[in-house]
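A single protein chain has been omitted; all remaining protein chains appear in their positions.
For clarity, chains are labelled A and B in written order, and residue numbers in each chain start from 1.
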Amino acid sequence: MTFKDSIGDLFGYDPVSGPQIVDLVNLNKDEDILSAFNDTDNIFNSNEITNTVSVSYAPTNSITSTKVSSNNQITAEKQFNVQGEVSTSAYIFVLLEFIKMVVVDCTELEDHDQKLREIGEDVGFKLLELVKFKSTVPAILPTAVLNEKLLTYKHTSNIKNSSSVDISQTPKAVDIYKHIFLTSSLSSKNIQTSNTSLKDLKKLSILEFIHGPIWRYMFGKKADDIQQLKNNSLEYIIIDNDPLLSSLVLTSQINEFICGIIKSCVVNSGFECFEVTAHVMEKDDPDWPNKTVYVIKFVK
Amino acid sequence: MVKVYSFWIFDKHCNCIYGFEYDSIKQKVHKVETDNHDMIAKSKILYGLVFSLTSLTTRYYYSNKITNESDDSLFPQKSNFRKITTGLYTVHTFKTETGLIFALLADLESGDSMDIELQYIYRQIYMNNVGLNPLAPLDYAETETEAKGKGFRQIKNDNFDKELYNFLEPLL
Partner (left out) sequence: MVSSVPDTSISTTGSSSSAAIKNSPNYSNVVFLKQLGEQVFQQNMKKINAEFLTITYGSLVKVLIDHYKDDVEKCNQKLKEMGKNIGSRLIDDFYSKVTTQIPRCNNLKDLGNTLSLVAFKLYLNCVPKFLFDEEEKIIKLRFDNDINIFSKFVELPDEYKNKRLYYSNIIAGIIEGALSGIALKSDVIYFSDTLLGDPFSEIHIANVKRIKDEVPMGQ
């Protein structure tokens, strides 16, 4: 067993003859490199979108595992930990506990509802940004088309027939952005991409945005209706027949929180909003005992 | 038709935290309250019955135990009895993993078990109104001296009362 055999093929480097200049052309002909480059099992070549990648290293005490060109030295374990959803009870537990903290511990406050509304506004501000970003992802390419396109960036051609790397196939900046957009919108599969422009100049369009994408992002469904109160052109209502965050206790406090979210969405879109209030319509419809109406009052 | 005489909840500190009895002659409900000594005495007697029978049955079960790898000091085998029948009435009990005991006194027609009713009371009525309510006290024995059956606090929750009566009213 020679010295060279024992340490293996080091990327074309021959330890006996010493360093030498390797042409790019020669490198392209190296089957090990090309096969590593085209190996679909290699996580770095993967065109599948993974949120998290767990890489566990093989033991390095054996000589073969230190071989650079070996494909198996990194056993990459793909984990699809796309956590789209958690249980509602977990959310309610956390929310109720913090509401209790605000009500019981913040004794120096006079208006606890005001504090809860402020927390809601904080959440609403972030939600608006997030949902707007996700819903304005250009809906040009469906996933399948994009994946196909990304595949062409790699060298899918047969190694034996052509062994040169075509640099012109590297992705353009635009395509990379699309890829990033797609990755970021993956966790929000609830949101349908819409053509809502970044400037929502009409009152109704921002209300529709809340009623549609934001509601679907938060609760996984649309709100049930938007109406304009007849006697007042500045008052609109959003109706939810069966609110997801309905709890038998502390309903008014939870509603204050949601009102804060709505108000913040309206205000941060550039409208002056006087107040948002919530009313539970218990006796309105026997089918929906928890039917809740959110009244949004604009300032002229 | 099943007829229910009374309903009780005991917590892990051996205290009765809820209970009522229906007086069919006066058409009146007696609740366990701090100043209602009669009901408190009844609750203690019922708990004594449940407790001593549980320890008896558990001891019997232990003697028959097959040893395996399990760590019995941490996770003891439990054996809770489900009902006691006398010539006049039946006591149905349901012990939760968290140490609560739900007991229902009913007449003999209640049959083999009223598990479904007791579980419904636990899962739906108790959980939604008391168990998950962040403002309800976590522990009905606030200090050490109120443990071991000397506590006096009860569940005070109007929604719970209402739903429980709605559920049990046809059976009273």
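Keep in mind that, in the parts below, contacts are C-beta pairs under 8 Å (C-beta built on N, C-alpha and C of every residue); 3 or more make two chains touch, one makes a residue touch a chain.
None of these values were measured; they are calculated from a predicted model.
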Contact with the hidden chain (one of B:Val2, B:Ile40 or B:Ala147):
B:Ala147
Suppose we count only contacts with the excluded chain; which residues of chain A make the list?
51-54, 79, 81, 83-91, 93-95, 97-98, 100-102, 105-106, 115, 119, 122-123, 126-127, 130, 187-188, 190, 217-220, 244-245
For the chain that got dropped from the picture, name the residues of chain B it touches.
12-14, 47-48, 51-53, 57, 60-61, 68-71, 73-85, 95-99, 122-123, 127, 131-132, 134, 138, 147-150
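Operating definition for what follows: only the chains that are shown with their structure count from here on.
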Report the residues of chain A in contact with chain B in the complex, numbered from low to high.
92-93, 96-97, 99-100, 247-250
Under the touch definition given earlier, write down the residues of chain B that touch chain A in their complex.
128-129, 132-135, 159
